[in-house]
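For this view, one protein chain was removed and the others were kept in their places.
Letters A and B mark the chains as written, and numbering starts fresh at 1 in each.
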Amino acid sequence: MMDLSSINPVVLAAALMVAATPILLAAIGELVVEKAGVLNLGVEGMMITGAVTGFAVAVTTGNAYIGMVAAVLGGAALALVFALLTQYLMSNQVATGLALTLFGLGLSALIGQGYVGISPPRTPKIDFGWLSEIPVLGPVLFRHDPLVYVSIFIVAAVWWFLRHSRAGRILRAVGENHDAAHALGYRVRAVRVAAIAFGGACAGLGGAYLSLIRVPQWTEGMTAGAGWIALALVVFASWRPWRALIGAYLFGGIVVLQLNLQAAGWRIPVEYLAMSPYLVTILVLVIMSSGRARRSLSAPGSLGRPFHAAG
Amino acid sequence: MTTPLLAIEGLTKSYPGVVANDDVSMAIGEGEIHALLGENGAGKSTLVKAIYGLVRPDSGQMRWRGAPYAPAAPHEARATGVAMVFQHFSLFDALDVAENVALGMDDPPPIRQLAARIRKVSTEYGLPLDPGRLAGDLSAGERQRVEIIRCLLQNPDLLIMDEPTSVLTPQEVEILFETLRKLREEGRSILYISHKLDEIRSLCETATILRLGKVVASSDPRAMSARQLAELMVGTALTPPERAGLAPGEVLLEVTGLSHRAPSAFGTSLKEISLSVRAGEILGIGGVAGNGQDELLAALSGELRSKHQAIRLKGQPMGRYGPNTRRALGLLCAPEERLGHAAAPEMSLTENTLLTAAWREKLVRRGFIDWKRAQGFAEKIISRFDVRTPGPHVAARALSGGNLQKFVIGREIIQRPEVLIVNQPTWGVDAAAAAAIRQALMDLAQGGAAVVVISQDLDELLEIADRFCALNGGRLSAPRPVAGLTMEEVGLMLGGAGDMEVAGEATAGAAEGAAHAET
Partner (left out) sequence: MLRLEKRPQPSRAWIWATPLLAVALTMIAGGVLFALLGKDPLAAIRMIFWDPLFSPQYASYSRPQLLVKAAPLILIAVGLAIGFRANIWNIGAEGQYIIGALFAASVALIFFPSGPADVRIFGRVLFSYDVAPARWWLFPAMILAGALGGLLWGLIPAILKTRFNTNEILVSLLLVYVAEKLLAAAAVSWLRNPTGAGFPGSRNLSQFAEAANHELIANTGMHWGVVAAFIAVIFGYVLLQRHMLGFHVRLAGQAPRAARFAGVAPARLVLFCLGISGLLAGLAGMFEVAGPARMISIDFNTGYGFTAIIVAFLGRLHPVGIVLAGLLMALTYIGGELAQFRLGLPSAAIQVFQGMLLFFLLALDMLSNYRIRLAWKEAAP
């Protein structure tokens, strides 16, 4: 019989935020990219590139934060390759995104060779003083590393940007109808390149969170589909930032629960439990996609379509 | 002579293989409604794009109130005082009216203030608008209002309007003209692009006529007949299509109570559509864009399925059949969008024959394609319909609009359909090709086929159709014989029997505009 008593709901809830943060970061970046009308399937590749650059730089400099900055730059650099190919050389977005993932997985394995089995510098948790002593709420909400809060802040900032700022309005316009945006004199490509770079930066940071805080260690292919799950999360969120946050935390909950069940020695073999995050993601995609009319209303109008200004 | 508002001198712009504007000179005075006339492809769009800063001319110059004017981007043009109302694709469906307007401004105020100004200005000019509605939910006429209001909020000196009436009912056109005259009284100038001669004669005091990129005349359109203007535009004397009367035969196509939910988020639902067409007859279906034309064609072609009994060909129900079964039984269609719907842009003309003629013309045997036969069929279309192209191996997108249209309509006609449905058969086609296409449709009817022509070009419908009905909000009016039908009656039919598409508080302003138009 399994021992469910070893699963503590408070610990579970606290762990959930940590488990959700990498995919939340990657998803919020991809959300902005897709709002600009671009489908970048290379999230997995950018994440793992961020994971390895962040790890390598953090180990070399002995400072996790410098590593995170490097991860942001690494993710963005890879994203800019995607931007160059799709926005200037007019390559197919789906194929280029896949190329980014294949390339990123190889590149990260190459860079990471010398870093297997090393522990990275620690990232201290934020001290909230008495707040962290509140029963239940304290451990769940106020005993985390800074990036957990940074990721929530990014979600809020993206929400405000898209909803209330002029630049955000332009970005949505470009994603909705790039021909019209071009006709009004907006620089479709420039907007998209900026969005793609932001998406890459977020994915890179998400990857670094995995290798520096969540695991924390470097192993080849350690993202294990997190980038793809982030892509699915954007669909789940119907391209709305706060819903991406909810989705990520729900997902984080499933991951943590599954890990806890594994540890509790449930009778289902480990392999089947380990499948559950992927199966749940597929299930969520099915539920979200079948409301056809609603989805077509919220997906950006020009998503995935190439833009080439004539004349 | 006073300095004109905008003077264009020797402007030339060429694209690979075509000179769009060749040494064009013209002048637009202050407080003047200036017509820019020309066929599709005459270079009107390129010229206004140059004025609006979207295209940089190869040579020549422009002067604004005497000072050199060379906008590098639209925002520079707007800063100078130029505003433009586009014909197509400049609204963002998922954004609301106020956001759409804000996007067209260089220095928009906060959205709430802007919404208030939109309400105020739009009512002032008789074009009321609700700033909170999603652009995707607006009718074609209302969408145009958004564009106009967007321009007016910037207080422009020169307003460019590209074919503004192509999406309006005759009554809406009158409301628009009233607004334009009001703007002229305020001292603003309007550059009015059109190929509709009657409109220009009633609205404009100066006209510049372009043909093949060159200015062929500059004159007062009110002093010329529509026929004279048309011949200047086209360059040859026009011969109206000919057709002998024929007693209509048996009913070939009968549609009863055809309804269909809108297939896409911003599409139109078809509501209880009924019609019947006899052998030898052409039924014209008019209507403003976005009132269900695409959906009706899709329902008839078999791209959308409906109740089996709703569509009958010679009595045989076929609502549940797909496109190829319907084709086999003799019902053929030619949709509006040439590139991407009626033809695959990247494929050769030979390959494009397979879209509709594969089985009817036996281009496929037991699933295997007979490429020789397909090529032969493509060559047959090319020679019979005078399609100008180097050969059947050429990609569809390499053909000009008129030639491709001749190809896709010819592809259906040559298969001797019993019923042919066409949507916008001459949209964006040069006059010579348009005349050829209309003649071919009439010849087909003459030969005993039933033809349905869906079109927004009322002149075209009145010219070739035997009976006319109008599509409005997915409903089809009862058909009327074309003989003896007046423009006013047509207008009322298009507007859903006088019920103009003006929402709520709009009615007062619209009625006022209509009253002005009467005087």
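Going forward, contacts are C-beta pairs under 8 Å (C-beta built on N, C-alpha and C of every residue); 3 or more make two chains touch, one makes a residue touch a chain.
If you're wondering where the values come from, they're calculated on a predicted model, not measured in any experiment.
Participant: Identify the visible chains that the left-out chain touches across the whole complex.
Facilitator: Answer for the hidden chain's contacts among shown chains: A, B.
Participant: Among A:Asn8, A:Thr60 or A:Asn92, which residue is in contact with the omitted chain in the full complex?
Facilitator: Residue touching the chain left out of view: A:Asn92.
Participant: From the list A:Val10, A:Ala157, A:Ala190 or A:Met275, pick the residue that touches the absent chain.
Facilitator: A:Met275
Participant: Applying the definition given at the start, please give the residues of chain B touching the unseen chain.
Facilitator: 16, 56, 58, 301-303, 322-324, 327, 333, 335, 337, 340-347, 351, 354-356, 358, 364, 367-369, 371, 394-395, 397-398
Participant: Could you pull out which residues of chain A are in touch with the chain that's been left out?
Facilitator: So the residues of chain A touching the missing chain come out as 41, 81, 84-85, 89-92, 94-96, 98-99, 102-107, 109-110, 113, 220, 224-225, 228-229, 231-232, 235, 267, 269, 271-272, 274-275, 278-279, 281-282, 285-286, 289-290, 292, 295, 308, 310.
What we mean here is this: only the chains that are shown with their structure count from here on.
Participant: Measuring from the mean C-alpha position of chain A to the mean C-alpha position of chain B, what distance in angstrom results?
Facilitator: 45
Participant: Which of the residues in chain B come into contact with chain A in the complex?
Facilitator: Result: residues 15, 46, 49, 53-55, 73-75, 86, 89-95, 99, 102-104, 108, 264-265 of chain B touch chain A.
Participant: Quick one: in the complex, what on chain A touches chain B?
Facilitator: That would be residues 166, 169-170, 172-173, 176-177, 179-181, 183-186, 293, 296-298, 300-301, 311 of chain A.
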